[in-house]
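The complex appears here minus one protein chain, its other protein chains still in place.
Entry: chain A
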Amino acid sequence: MKRFAKLIQQLELSNKTNDKIAALVDYFNYADDKDKVWVIALFTGKKPKRPIKSALLKYWAIDITQTPEWLFAESYANVGDLSETIALLLPPAENTSDFQLHKWVEDLHDLEGKDDETKKDFILSAWNKLETQERFIFNKLISGNFRIGVSNKMLVNALAKQSSLDSAQIMHSIMGKWNPYEITFHELINGIHVNTDNSWPYPFCLAYALEQEPEKLGDIAEWQAEWKWDGIRGQIVKRNGELFIWSRGEELVTEQFPELHFMIDVLLDGVVLDGEILAVQDKQVLSFSTLQQRLNRKTISKKQLDDAPIGFFVYDILEYGAKDFREEPLSIRRNTLEKLIGGLDESPVMISPVINCSSWEELADLRQTSRSINSEGIMLKKLNSHYHSGRKRGDWWKWKINPYTVDAVMIYAQKGSGRRANFFTDYTFAVRDGENLVTIAKAYSGLTDKEIKEVNAFVNRNAIEKFGPVRTVKPELVFEIAFEGIAESKRHKAGLALRFPRILRWRKDKKADEINTLEDLRQLLQSTL
(Lines give C-alpha, C1' and ligand atoms only; values in the text may rest on other atoms or scores of the structure.)
Protein backbone atom coordinates (compact mmCIF):
# COMPACT_ATOMS: atom_id res chain seq x y z
CA MET A 1 0.00 0.00 0.00
CA LYS A 2 2.88 2.38 0.77
CA ARG A 3 4.23 1.91 -2.72
CA PHE A 4 0.81 2.59 -4.22
CA ALA A 5 0.39 5.66 -2.00
CA LYS A 6 3.69 6.95 -3.34
CA LEU A 7 2.53 6.38 -6.91
CA ILE A 8 -0.67 8.33 -6.33
CA GLN A 9 1.32 11.16 -4.80
CA GLN A 10 3.67 11.27 -7.77
CA LEU A 11 0.81 11.22 -10.25
CA GLU A 12 -0.92 14.03 -8.42
CA LEU A 13 2.10 16.24 -8.21
CA SER A 14 2.91 16.48 -11.87
CA ASN A 15 0.92 17.76 -14.80
CA LYS A 16 3.52 16.52 -17.24
CA THR A 17 2.68 13.37 -19.16
CA ASN A 18 6.31 12.27 -19.18
CA ASP A 19 6.60 12.52 -15.38
CA LYS A 20 3.40 10.55 -14.94
CA ILE A 21 4.53 7.85 -17.33
CA ALA A 22 7.90 7.69 -15.56
CA ALA A 23 6.14 7.27 -12.21
CA LEU A 24 3.94 4.50 -13.62
CA VAL A 25 6.89 2.71 -15.23
CA ASP A 26 8.77 2.90 -11.96
CA TYR A 27 5.77 1.44 -10.16
CA PHE A 28 5.30 -1.40 -12.65
CA ASN A 29 9.01 -2.19 -12.39
CA TYR A 30 8.97 -2.77 -8.66
CA ALA A 31 5.47 -3.37 -7.35
CA ASP A 32 3.93 -6.68 -6.43
CA ASP A 33 2.39 -8.43 -9.46
CA LYS A 34 -1.03 -8.83 -7.89
CA ASP A 35 -1.03 -5.16 -6.89
CA LYS A 36 -0.22 -4.15 -10.45
CA VAL A 37 -3.28 -5.96 -11.74
CA TRP A 38 -5.42 -4.00 -9.30
CA VAL A 39 -3.81 -0.72 -10.23
CA ILE A 40 -4.68 -1.37 -13.87
CA ALA A 41 -8.20 -2.35 -12.83
CA LEU A 42 -8.69 0.77 -10.70
CA PHE A 43 -7.27 3.15 -13.28
CA THR A 44 -9.43 1.72 -16.07
CA GLY A 45 -12.58 1.96 -14.00
CA LYS A 46 -12.90 -1.70 -13.00
CA LYS A 47 -13.88 -0.81 -9.48
CA PRO A 48 -14.45 -3.49 -6.91
CA LYS A 49 -18.04 -3.51 -5.68
CA ARG A 50 -18.70 -0.97 -2.94
CA PRO A 51 -18.83 -2.95 0.30
CA ILE A 52 -19.72 0.02 2.55
CA LYS A 53 -21.65 3.22 1.95
CA SER A 54 -19.68 6.48 2.21
CA ALA A 55 -22.26 7.84 4.62
CA LEU A 56 -21.31 5.10 7.08
CA LEU A 57 -17.61 5.94 6.79
CA LYS A 58 -18.41 9.55 7.56
CA TYR A 59 -20.61 8.60 10.49
CA TRP A 60 -17.92 6.35 12.01
CA ALA A 61 -15.25 9.03 11.56
CA ILE A 62 -17.47 11.60 13.30
CA ASP A 63 -18.14 9.09 16.03
CA ILE A 64 -14.55 8.21 16.88
CA THR A 65 -13.19 11.76 16.56
CA GLN A 66 -16.13 13.30 18.40
CA THR A 67 -16.33 15.98 15.72
CA PRO A 68 -19.62 17.87 15.57
CA GLU A 69 -21.37 17.25 12.27
CA TRP A 70 -21.30 20.94 11.28
CA LEU A 71 -17.54 21.05 11.85
CA PHE A 72 -17.13 17.97 9.71
CA ALA A 73 -19.09 19.80 7.01
CA GLU A 74 -16.87 22.90 7.34
CA SER A 75 -13.79 20.72 7.05
CA TYR A 76 -15.18 18.90 4.05
CA ALA A 77 -15.89 22.24 2.39
CA ASN A 78 -12.26 23.24 2.81
CA VAL A 79 -10.76 19.91 1.77
CA GLY A 80 -13.19 19.15 -1.04
CA ASP A 81 -13.02 15.37 -0.81
CA LEU A 82 -14.79 13.07 1.61
CA SER A 83 -12.17 10.32 1.69
CA GLU A 84 -9.47 12.88 2.34
CA THR A 85 -11.44 14.78 4.98
CA ILE A 86 -11.89 11.56 6.94
CA ALA A 87 -8.22 10.63 6.50
CA LEU A 88 -7.11 14.00 7.87
CA LEU A 89 -9.57 14.13 10.76
CA LEU A 90 -8.70 10.77 12.26
CA PRO A 91 -6.17 10.67 15.08
CA PRO A 92 -2.68 9.39 14.21
CA ALA A 93 -2.53 5.63 13.69
CA GLU A 94 -1.36 3.61 16.67
CA ASN A 95 -0.19 0.60 14.68
CA THR A 96 1.53 0.17 11.38
CA SER A 97 1.17 -2.29 8.59
CA ASP A 98 2.31 -2.63 5.06
CA PHE A 99 -0.47 -4.73 3.69
CA GLN A 100 -0.36 -4.93 -0.03
CA LEU A 101 -2.99 -3.22 -2.11
CA HIS A 102 -4.54 -6.46 -3.38
CA LYS A 103 -4.80 -7.75 0.16
CA TRP A 104 -6.86 -4.72 1.16
CA VAL A 105 -9.08 -5.09 -1.88
CA GLU A 106 -9.66 -8.76 -1.10
CA ASP A 107 -10.39 -8.09 2.57
CA LEU A 108 -12.85 -5.36 1.62
CA HIS A 109 -14.47 -7.75 -0.83
CA ASP A 110 -14.91 -10.29 1.97
CA LEU A 111 -16.88 -7.73 3.97
CA GLU A 112 -19.77 -8.01 1.61
CA GLY A 113 -22.87 -9.30 3.27
CA LYS A 114 -21.41 -8.90 6.77
CA ASP A 115 -23.29 -6.86 9.36
CA ASP A 116 -22.46 -3.21 10.06
CA GLU A 117 -20.71 -3.98 13.36
CA THR A 118 -18.22 -6.31 11.64
CA LYS A 119 -17.67 -3.78 8.91
CA LYS A 120 -17.12 -1.02 11.44
CA ASP A 121 -14.58 -3.07 13.40
CA PHE A 122 -12.67 -3.81 10.23
CA ILE A 123 -12.63 -0.20 9.03
CA LEU A 124 -11.67 1.25 12.40
CA SER A 125 -8.84 -1.20 12.82
CA ALA A 126 -7.65 -0.45 9.27
CA TRP A 127 -7.71 3.30 9.91
CA ASN A 128 -5.68 2.74 13.01
CA LYS A 129 -2.78 1.20 11.12
CA LEU A 130 -2.58 3.41 8.06
CA GLU A 131 -0.83 6.73 7.56
CA THR A 132 -2.85 9.70 6.36
CA GLN A 133 -2.11 9.27 2.65
CA GLU A 134 -2.74 5.51 2.86
CA ARG A 135 -5.99 6.10 4.68
CA PHE A 136 -7.06 8.43 1.95
CA ILE A 137 -6.41 5.73 -0.64
CA PHE A 138 -8.07 3.09 1.51
CA ASN A 139 -11.19 5.26 1.75
CA LYS A 140 -11.08 5.79 -2.01
CA LEU A 141 -10.95 2.02 -2.53
CA ILE A 142 -14.26 1.85 -0.72
CA SER A 143 -16.08 4.89 -1.90
CA GLY A 144 -14.66 6.75 -4.78
CA ASN A 145 -12.97 7.16 -8.07
CA PHE A 146 -9.31 7.77 -8.59
CA ARG A 147 -9.45 11.00 -10.54
CA ILE A 148 -5.79 11.50 -11.02
CA GLY A 149 -5.53 12.29 -14.68
CA VAL A 150 -4.31 8.94 -15.97
CA SER A 151 -5.98 8.13 -19.28
CA ASN A 152 -6.14 4.61 -20.63
CA LYS A 153 -3.69 5.70 -23.29
CA MET A 154 -1.19 6.96 -20.73
CA LEU A 155 -1.46 3.78 -18.71
CA VAL A 156 -0.95 1.70 -21.84
CA ASN A 157 2.08 3.75 -22.87
CA ALA A 158 3.63 3.19 -19.46
CA LEU A 159 2.95 -0.55 -19.61
CA ALA A 160 4.36 -0.72 -23.14
CA LYS A 161 7.50 1.09 -22.05
CA GLN A 162 7.93 -1.11 -19.03
CA SER A 163 7.27 -4.41 -20.79
CA SER A 164 8.55 -3.61 -24.31
CA LEU A 165 5.30 -4.99 -25.68
CA ASP A 166 3.31 -3.31 -28.45
CA SER A 167 0.99 -0.62 -27.09
CA ALA A 168 -2.00 -1.47 -29.33
CA GLN A 169 -1.75 -5.04 -28.08
CA ILE A 170 -1.76 -3.91 -24.46
CA MET A 171 -4.67 -1.58 -25.09
CA HIS A 172 -6.62 -4.49 -26.50
CA SER A 173 -5.69 -6.66 -23.53
CA ILE A 174 -6.67 -4.27 -20.79
CA MET A 175 -9.85 -3.15 -22.56
CA GLY A 176 -10.91 -6.75 -22.92
CA LYS A 177 -12.84 -8.81 -20.39
CA TRP A 178 -10.78 -9.95 -17.44
CA ASN A 179 -11.21 -10.60 -13.78
CA PRO A 180 -8.69 -8.84 -11.51
CA TYR A 181 -9.20 -11.48 -8.82
CA GLU A 182 -7.98 -14.22 -11.15
CA ILE A 183 -5.67 -12.94 -13.86
CA THR A 184 -1.91 -12.50 -13.34
CA PHE A 185 -0.06 -9.39 -14.44
CA HIS A 186 1.88 -11.36 -17.01
CA GLU A 187 -1.28 -12.90 -18.47
CA LEU A 188 -2.98 -9.53 -18.53
CA ILE A 189 -0.42 -7.51 -20.42
CA ASN A 190 0.35 -10.35 -22.77
CA GLY A 191 -3.32 -10.61 -23.55
CA ILE A 192 -3.70 -14.31 -22.73
CA HIS A 193 -7.43 -13.72 -22.32
CA VAL A 194 -7.86 -12.12 -25.73
CA ASN A 195 -6.42 -12.62 -29.16
CA THR A 196 -4.47 -9.44 -29.69
CA ASP A 197 -3.51 -10.51 -33.19
CA ASN A 198 -7.04 -9.72 -34.19
CA SER A 199 -7.42 -6.17 -33.01
CA TRP A 200 -4.56 -3.99 -34.16
CA PRO A 201 -5.56 -0.80 -35.99
CA TYR A 202 -3.73 1.25 -38.63
CA PRO A 203 -2.37 4.75 -38.10
CA PHE A 204 -4.96 7.27 -39.26
CA CYS A 205 -4.32 9.37 -42.35
CA LEU A 206 -4.69 13.00 -41.36
CA ALA A 207 -5.16 16.17 -43.42
CA TYR A 208 -3.71 19.65 -43.25
CA ALA A 209 -5.92 22.73 -43.30
CA LEU A 210 -6.32 24.28 -46.74
CA GLU A 211 -4.83 27.74 -46.55
CA GLN A 212 -4.83 28.63 -50.23
CA GLU A 213 -7.57 29.09 -52.81
CA PRO A 214 -8.89 25.64 -53.82
CA GLU A 215 -8.39 26.60 -57.48
CA LYS A 216 -4.66 26.21 -56.88
CA LEU A 217 -5.26 22.49 -56.35
CA GLY A 218 -5.85 22.13 -60.07
CA ASP A 219 -8.68 20.36 -61.86
CA ILE A 220 -11.56 19.52 -59.54
CA ALA A 221 -12.05 16.27 -61.47
CA GLU A 222 -8.89 14.92 -59.87
CA TRP A 223 -10.38 15.38 -56.41
CA GLN A 224 -12.96 13.67 -54.29
CA ALA A 225 -14.94 16.07 -52.10
CA GLU A 226 -16.70 14.84 -48.96
CA TRP A 227 -18.30 16.50 -45.96
CA LYS A 228 -16.02 16.91 -43.00
CA TRP A 229 -17.93 15.43 -40.06
CA ASP A 230 -17.57 16.62 -36.53
CA GLY A 231 -17.46 13.47 -34.44
CA ILE A 232 -14.92 10.96 -33.23
CA ARG A 233 -12.67 9.52 -35.90
CA GLY A 234 -12.65 5.77 -35.59
CA GLN A 235 -11.68 2.45 -37.12
CA ILE A 236 -13.82 -0.65 -37.22
CA VAL A 237 -11.71 -3.79 -37.30
CA LYS A 238 -13.16 -7.22 -38.10
CA ARG A 239 -10.79 -10.17 -37.97
CA ASN A 240 -11.31 -13.85 -37.18
CA GLY A 241 -14.89 -13.36 -36.09
CA GLU A 242 -14.11 -10.53 -33.66
CA LEU A 243 -15.08 -6.87 -33.94
CA PHE A 244 -13.12 -3.93 -32.50
CA ILE A 245 -13.75 -0.20 -32.58
CA TRP A 246 -10.78 2.11 -32.08
CA SER A 247 -10.93 5.84 -31.57
CA ARG A 248 -8.44 8.29 -32.97
CA GLY A 249 -6.99 8.60 -29.44
CA GLU A 250 -5.93 4.97 -29.89
CA GLU A 251 -8.40 3.84 -27.31
CA LEU A 252 -10.49 0.76 -27.75
CA VAL A 253 -14.10 1.93 -27.49
CA THR A 254 -15.99 -1.13 -28.75
CA GLU A 255 -18.16 -1.44 -25.64
CA GLN A 256 -19.26 2.19 -25.77
CA PHE A 257 -21.13 1.86 -29.05
CA PRO A 258 -23.44 -1.18 -29.06
CA GLU A 259 -25.29 0.22 -32.11
CA LEU A 260 -22.28 -0.70 -34.23
CA HIS A 261 -21.90 -4.26 -32.96
CA PHE A 262 -24.11 -5.65 -35.73
CA MET A 263 -21.17 -5.02 -38.08
CA ILE A 264 -19.71 -8.26 -36.79
CA ASP A 265 -22.28 -10.06 -38.94
CA VAL A 266 -22.02 -7.69 -41.89
CA LEU A 267 -18.30 -7.46 -42.40
CA LEU A 268 -16.11 -10.21 -43.79
CA ASP A 269 -13.07 -11.23 -41.81
CA GLY A 270 -9.97 -9.18 -42.54
CA VAL A 271 -11.68 -5.83 -43.09
CA VAL A 272 -10.72 -2.50 -41.52
CA LEU A 273 -12.86 0.61 -42.07
CA ASP A 274 -11.93 4.22 -41.37
CA GLY A 275 -14.76 6.61 -40.56
CA GLU A 276 -16.44 8.93 -38.12
CA ILE A 277 -18.43 7.95 -35.05
CA LEU A 278 -21.39 10.34 -34.97
CA ALA A 279 -24.75 10.81 -33.35
CA VAL A 280 -27.11 9.90 -36.21
CA GLN A 281 -30.87 9.79 -36.48
CA ASP A 282 -32.75 8.95 -39.67
CA LYS A 283 -29.48 9.22 -41.55
CA GLN A 284 -29.08 12.82 -40.38
CA VAL A 285 -25.97 13.75 -38.41
CA LEU A 286 -26.77 15.30 -35.02
CA SER A 287 -24.65 17.91 -33.25
CA PHE A 288 -21.38 17.08 -31.55
CA SER A 289 -22.93 18.04 -28.21
CA THR A 290 -25.45 15.23 -28.68
CA LEU A 291 -22.64 12.79 -29.39
CA GLN A 292 -20.85 14.00 -26.29
CA GLN A 293 -23.52 12.48 -24.06
CA ARG A 294 -22.24 9.12 -25.23
CA LEU A 295 -18.52 9.62 -24.81
CA ASN A 296 -16.33 8.19 -22.05
CA ARG A 297 -19.14 6.40 -20.29
CA LYS A 298 -18.61 3.16 -18.46
CA THR A 299 -22.29 2.30 -18.66
CA ILE A 300 -24.95 3.52 -21.05
CA SER A 301 -28.56 4.01 -20.03
CA LYS A 302 -31.58 3.28 -22.20
CA LYS A 303 -32.29 7.00 -22.26
CA GLN A 304 -28.82 7.81 -23.55
CA LEU A 305 -29.24 5.20 -26.27
CA ASP A 306 -32.53 6.80 -27.28
CA ASP A 307 -31.41 10.42 -27.01
CA ALA A 308 -28.09 10.03 -28.75
CA PRO A 309 -28.18 7.12 -31.20
CA ILE A 310 -24.81 6.34 -32.71
CA GLY A 311 -23.91 5.89 -36.33
CA PHE A 312 -20.71 5.43 -38.28
CA PHE A 313 -19.99 7.28 -41.53
CA VAL A 314 -17.37 5.31 -43.44
CA TYR A 315 -14.61 7.22 -45.21
CA ASP A 316 -12.23 4.56 -46.34
CA ILE A 317 -11.19 0.92 -46.32
CA LEU A 318 -7.72 0.10 -45.06
CA GLU A 319 -7.72 -3.67 -45.06
CA TYR A 320 -9.63 -5.96 -47.37
CA GLY A 321 -9.46 -9.74 -47.58
CA ALA A 322 -6.98 -9.61 -44.67
CA LYS A 323 -4.59 -7.64 -46.90
CA ASP A 324 -3.26 -4.13 -46.34
CA PHE A 325 -5.27 -2.09 -48.83
CA ARG A 326 -3.75 1.32 -48.17
CA GLU A 327 -1.49 1.40 -51.22
CA GLU A 328 -4.46 1.17 -53.57
CA PRO A 329 -5.55 4.54 -54.99
CA LEU A 330 -8.51 6.22 -53.34
CA SER A 331 -10.77 5.65 -56.36
CA ILE A 332 -10.29 1.86 -56.11
CA ARG A 333 -10.72 1.87 -52.33
CA ARG A 334 -13.94 3.85 -52.67
CA ASN A 335 -15.32 1.43 -55.27
CA THR A 336 -14.52 -1.52 -53.06
CA LEU A 337 -16.18 0.18 -50.13
CA GLU A 338 -19.35 0.78 -52.11
CA LYS A 339 -19.50 -2.83 -53.24
CA LEU A 340 -18.86 -4.04 -49.72
CA ILE A 341 -21.28 -2.01 -47.63
CA GLY A 342 -23.13 0.18 -50.10
CA GLY A 343 -26.25 -1.85 -49.46
CA LEU A 344 -26.61 -1.16 -45.74
CA ASP A 345 -29.51 1.16 -46.40
CA GLU A 346 -31.45 1.00 -43.18
CA SER A 347 -28.51 0.77 -40.84
CA PRO A 348 -26.70 3.44 -38.84
CA VAL A 349 -23.57 2.62 -40.82
CA MET A 350 -23.31 4.32 -44.18
CA ILE A 351 -20.64 5.48 -46.56
CA SER A 352 -19.95 9.14 -46.13
CA PRO A 353 -21.38 10.68 -49.28
CA VAL A 354 -19.23 12.20 -52.00
CA ILE A 355 -20.16 15.73 -53.04
CA ASN A 356 -20.47 15.89 -56.79
CA CYS A 357 -19.42 19.24 -58.19
CA SER A 358 -18.13 20.36 -61.51
CA SER A 359 -16.43 23.56 -60.35
CA TRP A 360 -14.65 24.97 -57.34
CA GLU A 361 -17.18 27.87 -57.18
CA GLU A 362 -20.06 25.46 -56.91
CA LEU A 363 -18.25 23.58 -54.16
CA ALA A 364 -17.48 26.83 -52.34
CA ASP A 365 -21.18 27.67 -52.33
CA LEU A 366 -22.09 24.24 -51.01
CA ARG A 367 -19.45 24.59 -48.30
CA GLN A 368 -21.39 27.54 -46.91
CA THR A 369 -24.30 25.20 -46.16
CA SER A 370 -22.15 22.85 -44.06
CA ARG A 371 -23.52 23.93 -40.70
CA SER A 372 -27.09 23.11 -41.67
CA ILE A 373 -26.16 19.42 -41.79
CA ASN A 374 -23.83 19.58 -38.75
CA SER A 375 -20.76 19.32 -40.91
CA GLU A 376 -17.76 21.53 -40.31
CA GLY A 377 -16.72 21.93 -43.92
CA ILE A 378 -15.33 19.92 -46.75
CA MET A 379 -12.59 17.32 -47.14
CA LEU A 380 -10.65 17.23 -50.37
CA LYS A 381 -8.87 13.98 -51.25
CA LYS A 382 -6.84 13.34 -54.36
CA LEU A 383 -8.47 10.48 -56.27
CA ASN A 384 -5.16 8.75 -56.94
CA SER A 385 -3.85 9.12 -53.39
CA HIS A 386 -2.72 6.34 -51.07
CA TYR A 387 -3.86 6.13 -47.50
CA HIS A 388 -0.90 7.71 -45.73
CA SER A 389 0.24 7.13 -42.17
CA GLY A 390 -0.29 10.30 -40.21
CA ARG A 391 -0.25 13.82 -41.58
CA LYS A 392 1.17 14.40 -45.02
CA ARG A 393 0.91 17.53 -47.12
CA GLY A 394 -0.56 17.45 -50.59
CA ASP A 395 -3.07 14.61 -51.03
CA TRP A 396 -5.69 15.37 -48.35
CA TRP A 397 -6.94 18.79 -47.33
CA LYS A 398 -9.54 19.93 -44.85
CA TRP A 399 -11.41 23.00 -46.01
CA LYS A 400 -13.27 24.04 -42.91
CA ILE A 401 -15.97 26.66 -42.64
CA ASN A 402 -15.30 29.76 -40.63
CA PRO A 403 -15.82 29.28 -36.91
CA TYR A 404 -18.56 30.77 -34.78
CA THR A 405 -17.59 33.96 -32.99
CA VAL A 406 -18.64 35.84 -29.90
CA ASP A 407 -17.46 39.15 -28.42
CA ALA A 408 -16.52 38.68 -24.79
CA VAL A 409 -14.72 40.58 -22.08
CA MET A 410 -11.64 39.35 -20.22
CA ILE A 411 -12.20 38.95 -16.48
CA TYR A 412 -9.39 36.65 -15.28
CA ALA A 413 -5.78 36.34 -16.34
CA GLN A 414 -3.13 33.80 -15.49
CA LYS A 415 0.54 33.51 -16.39
CA GLY A 416 1.49 31.12 -19.15
CA SER A 417 4.18 28.51 -19.20
CA GLY A 418 7.47 28.06 -21.00
CA ARG A 419 8.53 31.05 -23.03
CA ARG A 420 5.52 33.00 -21.80
CA ALA A 421 5.89 32.19 -18.12
CA ASN A 422 6.44 35.82 -17.18
CA PHE A 423 3.41 37.12 -19.01
CA PHE A 424 -0.28 36.87 -18.40
CA THR A 425 -1.27 34.85 -21.45
CA ASP A 426 -4.14 32.65 -20.30
CA TYR A 427 -7.39 34.52 -20.13
CA THR A 428 -10.92 33.77 -19.04
CA PHE A 429 -13.74 35.50 -20.87
CA ALA A 430 -17.26 36.42 -19.95
CA VAL A 431 -20.45 37.58 -21.65
CA ARG A 432 -23.21 39.66 -20.14
CA ASP A 433 -26.14 38.08 -18.35
CA GLY A 434 -28.34 40.95 -17.27
CA GLU A 435 -26.32 42.94 -14.77
CA ASN A 436 -23.76 40.20 -14.33
CA LEU A 437 -20.85 38.80 -16.26
CA VAL A 438 -20.73 35.05 -16.65
CA THR A 439 -17.65 33.17 -17.80
CA ILE A 440 -17.94 31.22 -21.02
CA ALA A 441 -14.45 30.28 -22.10
CA LYS A 442 -10.78 30.16 -21.32
CA ALA A 443 -8.34 30.72 -24.15
CA TYR A 444 -4.57 30.61 -24.41
CA SER A 445 -3.65 31.63 -27.87
CA GLY A 446 -4.34 33.94 -30.71
CA LEU A 447 -2.50 37.14 -29.81
CA THR A 448 0.78 38.44 -31.13
CA ASP A 449 3.70 38.93 -28.74
CA LYS A 450 3.18 42.67 -28.92
CA GLU A 451 -0.47 42.34 -27.97
CA ILE A 452 0.41 39.96 -25.15
CA LYS A 453 2.75 42.57 -23.69
CA GLU A 454 0.00 45.17 -23.92
CA VAL A 455 -2.54 42.92 -22.22
CA ASN A 456 0.07 41.99 -19.62
CA ALA A 457 0.60 45.64 -18.74
CA PHE A 458 -3.16 46.08 -18.47
CA VAL A 459 -3.43 43.11 -16.09
CA ASN A 460 -0.64 44.43 -13.91
CA ARG A 461 -2.34 47.81 -13.65
CA ASN A 462 -5.90 46.55 -13.27
CA ALA A 463 -5.71 43.40 -11.14
CA ILE A 464 -8.50 43.47 -8.57
CA GLU A 465 -7.98 40.27 -6.66
CA LYS A 466 -5.70 37.31 -6.74
CA PHE A 467 -6.54 33.67 -6.22
CA GLY A 468 -3.28 31.77 -6.25
CA PRO A 469 -1.85 32.37 -9.71
CA VAL A 470 -5.08 33.87 -11.05
CA ARG A 471 -5.80 37.60 -11.23
CA THR A 472 -9.25 39.07 -11.42
CA VAL A 473 -9.07 42.08 -13.72
CA LYS A 474 -11.28 45.02 -14.45
CA PRO A 475 -13.70 43.91 -17.20
CA GLU A 476 -12.59 46.25 -19.93
CA LEU A 477 -10.76 44.45 -22.74
CA VAL A 478 -13.03 42.99 -25.40
CA PHE A 479 -11.96 40.08 -27.59
CA GLU A 480 -13.58 38.25 -30.43
CA ILE A 481 -13.54 34.57 -29.51
CA ALA A 482 -13.80 31.94 -32.22
CA PHE A 483 -15.17 28.48 -31.44
CA GLU A 484 -16.22 25.33 -33.24
CA GLY A 485 -19.35 24.38 -31.42
CA ILE A 486 -21.53 24.94 -28.43
CA ALA A 487 -23.01 22.46 -25.99
CA GLU A 488 -25.09 22.37 -22.86
CA SER A 489 -22.99 21.92 -19.76
CA LYS A 490 -24.07 21.43 -16.19
CA ARG A 491 -20.50 21.92 -15.03
CA HIS A 492 -20.25 25.52 -16.19
CA LYS A 493 -22.10 28.35 -14.55
CA ALA A 494 -23.24 29.63 -17.93
CA GLY A 495 -24.98 26.31 -18.56
CA LEU A 496 -23.11 25.93 -21.81
CA ALA A 497 -19.60 25.27 -23.00
CA LEU A 498 -17.77 26.30 -26.16
CA ARG A 499 -15.63 23.89 -28.17
CA PHE A 500 -12.06 24.89 -29.06
CA PRO A 501 -12.37 28.52 -28.04
CA ARG A 502 -9.49 30.75 -29.08
CA ILE A 503 -8.89 34.45 -29.50
CA LEU A 504 -9.61 35.63 -33.02
CA ARG A 505 -8.72 39.26 -32.46
CA TRP A 506 -8.61 41.99 -29.90
CA ARG A 507 -11.57 44.31 -30.42
CA LYS A 508 -10.03 47.58 -29.30
CA ASP A 509 -12.92 49.32 -31.03
CA LYS A 510 -15.47 47.79 -28.64
CA LYS A 511 -16.36 48.60 -25.07
CA ALA A 512 -17.36 46.11 -22.40
CA ASP A 513 -21.04 47.07 -22.69
CA GLU A 514 -21.06 46.12 -26.36
CA ILE A 515 -20.25 42.44 -25.85
CA ASN A 516 -22.60 39.54 -26.56
CA THR A 517 -25.06 38.26 -24.01
CA LEU A 518 -25.61 34.81 -22.59
CA GLU A 519 -28.98 34.90 -24.33
CA ASP A 520 -27.22 35.23 -27.70
CA LEU A 521 -25.29 32.06 -26.97
CA ARG A 522 -28.38 30.24 -25.73
CA GLN A 523 -30.11 31.03 -28.99
CA LEU A 524 -27.12 29.72 -30.91
CA LEU A 525 -27.20 26.56 -28.80
CA GLN A 526 -30.91 26.04 -29.58
CA SER A 527 -30.33 26.52 -33.27
CA THR A 528 -27.68 23.78 -33.38
CA LEU A 529 -29.72 21.16 -31.55
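Here, a residue touches a chain if its C-beta (ideal position, glycine included) is under 8 Å from a C-beta of that chain, and two chains touch if they have at least 3 such contacts; residues count from 1.
Criterion: contacts and distances are computed from a predicted model.
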Name under which UniProt lists the unshown chain, selected from "NADH-quinone oxidoreductase subunit D", "ABC transporter ATP-binding protein", "Formate dehydrogenase" or "Putative mRNA 3-end processing factor"
"Putative mRNA 3-end processing factor"
Identified contact with the non-displayed chain, of A:T17, A:T44 or A:T67
A:T67
Using the touch definition from the top, which of A:L89, A:V105, A:I123 or A:L363 touches the missing chain?
A:L89
Name every residue on chain A in touch with the hidden partner chain.
12-15, 65, 67-68, 70-71, 74-75, 78-81, 84-85, 88-89, 92, 136, 415, 421-422, 466-469
